[in-house]
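The structure appears below as structure tokens.
Only a single protein chain was left out; the remaining protein chains are all shown in position.
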Amino acid sequence: MKRMTGVLLGLATALAGCQREERQLRLDPPIADALDRIALMPNGISGAPPDVYFALGKPYEVNAYNLSQGKRLYSWFGCKACHGDGQGGIGPSFLDGWWYYGPEMVSIFASIRDGRPHGMPAYRDKMTTDQIWQLAGYVQAIGSYEGKTAAPSRNDEKQTRPAENRAPAKLLFDEGPIPVHADQGPTP
Amino acid sequence: MIRAIGKTCMRAMLAALLADCSGWQSALDAHGPSAVSLKQLIIVIVVVCSLVWMLVMTTMIVALLRRREVRPATPSPHRMTVAVTGAVVATVLIIGTFTVISFLATHALGVAGQDDLTIRVRGLQWWWGFEYIGPNPSDRFETANEIHIPVGRNVRLKLEGLDVIHSFWVPSLAGKQDLVPGRSNELTIRADNPGVYRGQCAEFCGMQHAHMALLVIAQSQDDFDRWSNAQRQAARQPAEEELAAGLQTFLAKPCAGCHTIRGTAATGKTGPDLTHVGSRRTIAAGLFETTRGSLAAWIADPQTIKPGNNMPMVPLTPDELRTVSAYLASLK
Amino acid sequence: MSRPATTPGTRDIELQRTGLTSALAETWKTPSGLWGALATVDHKIIGRRYILTAFVFLALGGVLAALMRIQLALPEARLIGPDRYNQIFTMHGANMMFLFAVPVMEAVAVYFVPLMVGTRNIAFPRLNAFSYWIYLAGGAMLWIAFALDMGPDVGWFAYVPLSGPQYGAGKRADIWAQMITFTEISALAVAVELVVTIFKQRAPGMTLNRIPVFVWAILVTSFLVIMAMPAIVVASTSLILDRLVGTHFYNPAEGGDVLLWQHLFWFFGHPEVYIIFLPAAGMVSTLIEPFARRPAFGYLALVMALIATGILAFGLWVHHMFVAGLPRLGDSFFTASSMAIAMPAGIQVFCWLATLWDGTPDFKTPLLFIIGFIVTFVIGGLTGVMVASVPFDTQVHDTYFVVAHFHYVLIGGAVFPLLGAIHYWFPKLTGRMMSERLGQWSFWLIFAGFNATFFPMHILGLQGMPRRIYTYQPDLPWHGLNLFVSLSAIVLAAGFLLFFINAIRSARSGEVATDNPWNAPTLEWATTSPPPSYNFAMIPVVGGLQPLWENRDALSVADGLRTDRRELLVTTLAEAEPQAREASPQHSIWPLWAAIATTIMLIWSIFSPWAVVWGAIPVAITLIGWFWPKGTPEDES
Partner (left out) sequence: MREKVVLDLGRLPPHGMGTTSVTWWGTLAFMLIEGTGFALVIAVYLYLMSLAAAWPINAPPPDLLPGTLVTLILLTSLAPNILISRWAEQQDLRKVRIGMVIMSILGIAPLVVRVFEFPALKVSWDSNAYGSVAWTLLGLHTTHIITDLVDTLVLAALMFTRRGNNERRFGDVRDNAMYWNFVVVTWLPIYGCIYWLARL
């Protein structure tokens, strides 16, 4: 029942306005909860996001506002401490074309929500579902090989790499001759 | 229908007239030296300008309605020169005086001494962070959206723009000054009478520019010392079990990710410091009076109350909501 | 110098009057049908389009204003959310400044300057066509973006960092910046055409001191456009670069500066106000003559005032930044300069009053609008003097006081004269008169509605109501006045509605106009209403400031121009002595292609920097096609 309403509401929102620019400020609780129910493979790598995610039109990948909110959260929740601006550090890099758990949104969502072995903490209790999805979308955008037009531009800070809308991962990868992970191609 | 509109108009006019110099966020309701001098300047200039306007209007009305005799429509160069020079001289005199008095008034503004109370003001989307700085580190403490100042003392505000440009403006005390990222501005305010003065961000700063207010509470030195001592303390450990439960919820849920409550495990930095949130008159940057109810409403659905602000809607059970709001209200 | 006469029977002297007009009509005609509509280079057709489009944007901007007033009528109203509201007030400002105010003034000039200086077409007529298409494309882009929830939401001033890469999510700010590029291209193009037309195409004998004041105003305005608009082009381009390819013009962390934007923006933004006001002042000086039934008082003073304003306009941009924390001493200098600009304004007002005093006023709608203009503009000017004072400004800056101030200057100072001018020139635009009765009604509604709407905003500002807020809390003492303002706005809207109805009805079925219904003195009234495609069968020869008043029985003209090709007269800059018979280009479709190519390049470059490279190729091709000679008689020499 709840899922049904969620899906319906999702469809409604999907129909309203331009996907890229529309700013969904308030995620209705039923949808939020539906979005939390991802089906993950047993090995924790990849899986399927809930139907409502598609009903909404993959808002966290294509919507500029969500992506920029994700960028905000990336610095607010201290992701930089381990991952830098995506170059990695204590934690893995997002720019080298190598995703330990795959580049799918669900995997990234799961990594943030439930944490991962070797030090990635779970943010389940620190962030809301909406926020985790926004952050996941942004993290995926950092490592994306084609600069999405919806991806955020640079911050008003010291620059450590080109902004997400310029596909830093691709630039780094092209820098060659031997990419960071020789075994990985530009389409992971 | 028509009558209804008429009535509303009348009521509106009346309200306007009554409201004229009242209001707790008005340049015409001055309670500090610089605001007072600004008010005087405003009145002088407005009066002079009104006189000029009436003069021009009378000239025009006479010009339009005077009875005229037939005469060749050729301007005599003499009258013209007289006319133009007259206009020039008059204008020069008036604007010259205005320039001089505003220059003097500018110099009167913002004269700060050494022993001043200093407050670091941080403008953020869409709330105000305040950090009291004293001679020794132990004096410093943080609060948000509300400052208390001792009456009759200069207070130096160090204005820092952190995200976008905001503008600090408490009309009853002083003119506005912008908070510009990458630059540091200063503003000195002083209140001569105790009272609560409202201010508001005056530079468009995005989605919730309309709801970025602050309160300045001017009180006697003793009251101020009492208040600042209280603010320096960490939050008291909740004794009652409901409040303890509230604290638990606060720590277990995302709340602690963004907010600090000194003396607890909550050390988030991106939201306002809530150590003594219960002691503040308002929440959500001047949106509501602080009550258990308003706190609960705010926590339950911040995006409906203040759309676009950075506080997420955290799913809570009714119990959690009750206890956490009770706990926050108790943080005096 | 003297060359063999061209093929016999093609010179106007050799023809009878009827033969002459039909020959000219044949040479200057715009081809019929859609093709003709797209390819025309007739300044009158393009000017009329320009004016019409600008008024459509005025109506749209008015709708936005109405929405804002509905939202603000009551505290904490929930009709419009903050996200939409920010788009709405940004659209309102950008639309009114860039798509209405500046273009409409240039549009009126495009239509009337060639007529008032007695030539047959504007200089560079194809550029003129191009500029219109570009303007149309820019406006369309902005409004389509708004419809897609993609409208700019950063204010018409687009201050960084709010509009910058970090805080301006999506493409909304880029839409704003690119709309600027569109409107600047068209404005600059028109400015060039007008300057050259006024310099080189004046009728013989129209020496500098015989140029109508309106034409002078347009000349000064065009120079303001030429000197000021590059600043906003630099600003918006650097903003797009910051957002798209990560330059650091406005990033303090990497050596950029936030206030640099404000300097660039206001270096353009303040002259912008005079780009809007000066033509209006020129209109007043021109309109006042037929309705005071006497020559304008103090021609020299009026012209000098225009020029002085134009120069001072560049010396006071900082008064928009008094609270940004710049050195106080510099601020005081800008206080002085900002106040100094009140002087030329004062002189003009005085000359107008003197004209009315000396003349015998004829209270037709245009004169009513002039009177309304003086009443409101003087208020706007005086509040301008107020905000020019630094300390005064620290209390009213970014409050409703300023909103009231600039609406008094822009509506009272520019729109009132414009509406008066539309009533006055309507016969020349359409060949029909506007209804006087409706005109009077619309004037009184607009005048009353305007003052009731905007005067209370002064008080609201002093009571501490900031600008650009989408709502306010009930415990603030503003709701009474806000409700009153919103109700008054209905009257104002009704007035404008009546004006539009009047214009549309009169254009269809108004009383047919004679050549010179107002007995006006300037050259545009020396030809038919509306003028023929070639404007004048024979180029008039000017002997004074009021050509049609000096010699009321006959108009002195010059002959000897060819009728088998589009030919007009080039005269000297100062004395307007005939220099050459110059050809004027025929209609061409290439400006449209060029405009389309440019539009594609500009919109594409919002999304990818490579658009500038690849998009430039079609632009170059269309331009070559445009300028490649086609062997028309106009190409002979």
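We call the chains A, B and C, going by the order they appear; numbering starts again at 1 in every chain.
Please note the rule applied: contacts are C-beta pairs under 8 Å (C-beta built on N, C-alpha and C of every residue); 3 or more make two chains touch, one makes a residue touch a chain.
Just so it is clear, the structure is predicted and the values come from calculations on it, not from any experiment.
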| item | value |
| --- | --- |
| Shown chains that the omitted chain touches within the full complex | A, C |
| Omitted-chain contact residue, chosen from C:Gly36, C:Pro75 or C:Gly560 | C:Gly560 |
| Which residue of C:Gly139, C:Pro212, C:Gly246 or C:Gly480 touches the chain not shown here | C:Gly246 |
| Residues of chain C (touch criterion as defined above) contacting the omitted chain | 1-3, 5-6, 11, 13, 123-124, 188, 191-192, 195-196, 199-201, 204, 226-227, 229-231, 233-234, 238, 241-242, 245-249, 251, 254-257, 260, 263-264, 267, 515-516, 526, 537-539, 541, 548, 553-562, 567, 569-570, 578-583, 620, 624, 627-629, 631, 635-637 |
| Touching residues (missing chain, whole complex) on chain A | 154, 159, 162 |
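One rule holds in what follows: only the chains that are shown with their structure count from here on.
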| item | value |
| --- | --- |
| Chain closest to the assembly centre - both centres taken as Cα means | C |
| Approximate Å spacing (C-alpha centroids) for the pair chain A, chain B | 38 |
| Averaged-CA centre spacing for the pair chain C and chain A, given as whole angstrom | 47 |
| In chain C, residues with contacts to at least two other chains | 81, 83, 161, 252-253 |
| Sequence positions of chain B contacting 2 or more other chains | 181, 307-308 |
| Touching residues on chain C, where the partner in the complex is chain A | 81, 83, 148-150, 161, 164-166, 169-172, 242-246, 248, 250-254, 607 |
| Chain C-facing residues of chain A, complex | 17-18, 20-23, 25, 64-65, 67-69, 149-150, 152-159, 162-163, 165-166 |
| Chain B-facing residues of chain A, complex | 23, 25-27, 29, 32-33, 72, 76-77, 125-128, 130-131, 156 |
